[in-house]
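One structure is given below, represented as structure tokens, and several questions about it will come after.
Of the protein chains in this complex, one is absent; all others appear in place.
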Amino acid sequence: MSERIFLDISFPYETDYLCLIGKIGEQLAWNLSSFSGDRETLAYHVNLVLTEAVANAIEHAADNRSSPFLHVTIRVENGLLTIRVFDQGPGFSLCDVQESCDDTLEEHGRGIFIIKSLMDRVSYIKLDDGHVLEMEKNLY
Amino acid sequence: MSERIFLDISFPYETDYLCLIGKIGEQLAWNLSSFSGDRETLAYHVNLVLTEAVANAIEHAADNRSSPFLHVTIRVENGLLTIRVFDQGPGFSLCDVQESCDDTLEEHGRGIFIIKSLMDRVSYIKLDDGHVLEMEKNLY
Amino acid sequence: MLTNIESRDAVTLIQVQEERLDAHNSPELKNQMLKLLEEGNHRMIIDLQDVRFVDSSGLGALVSGFKNASARNGSLKLCGLQPQVQSMFELTRLHRVFDIFSDRHQALSSFQDLSEQT
Partner (left out) sequence: MLTNIESRDAVTLIQVQEERLDAHNSPELKNQMLKLLEEGNHRMIIDLQDVRFVDSSGLGALVSGFKNASARNGSLKLCGLQPQVQSMFELTRLHRVFDIFSDRHQALSSFQDLSEQT
């Protein structure tokens, strides 16, 4: 039977936690026996998309929040890895973000591009009390 | 301000998950900036008490459970690390477990002793739908 | 459970090639040791140099091997304990039960000294 694991993490809106959150995701990826591809690369990618999404929530959604904690979930079920990063900021539209990085010398604007490139499905969904960036990866 | 982080993990009652759960705890310990002692030892101890407590829940409490998932929480707040392992088994009494390991050639019975030795406070508490083994460690 | 098993001078050397020895894989080590004993290998060395983590169930498997070897007038010795693993033996007082050597060469020669005496 394929593995199942559900992780919920809450922590303050501070970049001090980026490393820990990324590494928890990385650890999970290293231990996924159901994954058939290159585990080291998966571990890096999970670490990276978590870091990008959490950094975005801290930078762009830390203002009008009602809770002092940022909330992240990581779930593995039926061969699907789902990472969700919840925010209570003003929100944005995924479609407004550029689809490529060609030859740009911008200092910003590569985070969502990286997430879209590395994950199989990315959605940004409106909730009652904020938004969630949902990132999915097929493990097989 | 001291760090705060709350982790909830759910997974099937299977020893396949011991390594992952232990390592998530280890990763957390490595990244605790508020801890003043030897981080490598703390990381080992957190990994170990998680492994012992989860293995006990799998071995001794996997029968009359209503949920297919084992539930573990790890929290850091106010310089206190609290690990909770919930089970829905018949329960037991911490006091009935031996307090020392002197010169015994038993194959079993060292798990709770290890947990008590490495943590500052250990309690086994009755809940509405089972029990929780609560293990606390002062970080400073 | 990945192990490498070698025979040297009537001693069986079992190297545990796992980072962790815990409730997930220690039953297998226990069975491997028992099988080797039953096949007549009464002198065993368990080399733990690759093991960085051991839990109470890993310790229990080693105790089981120790008891089974002793019951057959054999012996089971340990070597290559990493510092954190060593500290588990001390915490549980098992360092007073096992003969523990720094590496396999010292463990092997402890068996040879014995042969010379007898």
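When the chains are written out, they are named A, B and C in that same order, and each has its own residue count from 1.
The definition used in the following text is that a contact is a pair of C-beta atoms (placed from the backbone, for glycine too) under 8 Å apart; a residue touches a chain by one contact, two chains touch by 3 or more.
None of the values given here were measured: they were computed from a predicted structure.
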item	value
In the full complex, displayed partners of the excluded chain	A
Listed residues A:Ser2, A:Thr41, A:Ser123 or A:Asn138, member touching the removed chain	A:Thr41
Interface with the undisplayed chain - residues on chain A	15-16, 18-19, 22, 40-41, 44, 47-48, 51-52, 55, 58-59, 100-111, 113-114, 117
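Note that only the chains that are shown with their structure count from here on.
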item	value
Reference chain C; chain at largest CA-centroid distance	A
Chain nearest the overall C-alpha centroid of the shown protein atoms	B
Between chain C and chain B, distance of the C-alpha-averaged centres to the nearest whole Å	27
Chain centre separation in whole Å, for chain C relative to chain A (CA means)	44
Numbers and ranges of chain C residues touching at least 2 other chains	none
Residues within chain B bordering two or more other chains	16, 19
